[in-house]
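Apart from one protein chain that is not included, each protein chain of the complex appears where it belongs.
Right, chain A next:
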Amino acid sequence: MRFQGSPQPVPYAAHTSNRVPNVAGYGPQYQTFAGTVPMHPLGPSVPLVPNLTAWGVNDATAQMGMQFGRSAVAAGQDYVEKNINTYLPVSLLKHQFNVSNSYVLQKLRLVIFPWRHRPWSRQVRKSDAGQNEGWKPPREDINSPDLYIPSMAIVTYVLLAALHAGLQKRFNPEMLGVTSSKAFGVILSDFLIIKLGCYALAISGQGQVVDIFAYSGYKFEGIVVTLLARLLGVRGFLYWAIFLYTFVANAFFMLRSLRYVVLPDPTTSPSNVSVGNSHIVTHSQRGQRRNFLLFVAASQILWMWVLAV
């Protein structure tokens, strides 16, 4: 009975040593996760120990093993948390992914059809004392950028490009990597150029790295629409018309959205996002920044052309 190789599934009625019914159906065939101890009728003070007598381990040893495992997993979780917090701005990412269904639908419609939207400024979240403490999350503010739509759009773009190649009988699995590398290359180049321009023009860059990634990811939605048109068989003039329309819509969306980033308005920004290096932006500087904004919006067509063709 002791050494049977892997323990055979014991029928539930044979668990005569445990009169308390095991909540999760513990038995020798189940592994336990030390970090998640489910509640059972005796309360949390009595740890739930699996019945390991089939493996030749009596109760005391099993309890010690459980304790050891539990503390090991807790230590591992602490280590991971400490290191993740230094490499990834987790709270910032959580803010970007805090979206709701209605937000996603409205934002998708906004990127394709931004002409009639009226207020483009981001809203500030006020704490109870009336202090500004950061932007409102995307759930409550349609103008806030998010990372959910761009990441979904990139994945959709890679899959659609693969589908398109498969329909033309020129698919091989390597092109999935090539296409995603091309998408990341475009995003990285876009980000570098915008960051360089922001540095040259002394535009403040606090907490804006993730926002730049979000804004440069919105063009993938237009590219997905263009690819869908191509998959449906649209060719020639109409295809290029759709491509140009999505580019113009995306450029307009970027112009309106980035206007408040590049030409910040000190009265409506939260206090933890600094507003430029000096609060005086001269007229020539405003002209420079506006030209930079136009250049960024116009350069999107280069990226969209690289991706869509």
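Odds and ends about this structure:
Rule of thumb we're sticking to: a residue touches a chain if its C-beta (ideal position, glycine included) is under 8 Å from a C-beta of that chain, and two chains touch if they have at least 3 such contacts; residues count from 1.
Here is the rule we go by: contacts and distances are computed from a predicted model.
The unshown chain of the complex is recorded in UniProt as "Yos1-like protein", chosen from "Cell cycle checkpoint control protein RAD9A", "Signal recognition particle receptor subunit alpha isoform X1", "Histone-fold" or "Yos1-like protein".
Here one chain is not drawn; of A:Ile142, A:Leu201, A:Val234 or A:Ile301, the residue touching it is A:Leu201.
Of the candidate positions A:Val90, A:Leu105, A:Leu163 or A:Leu192, contact with the hidden chain is made by A:Leu192.
Among the residues A:Phe113, A:Phe184 or A:Trp240, only A:Phe184 touches the chain that is left out of the figure.
Even with one chain removed from view, chain A keeps its contact list with that chain: residues 178, 181-182, 184-186, 188-189, 192, 199-202, 277-282, 284-285, 288, 306.
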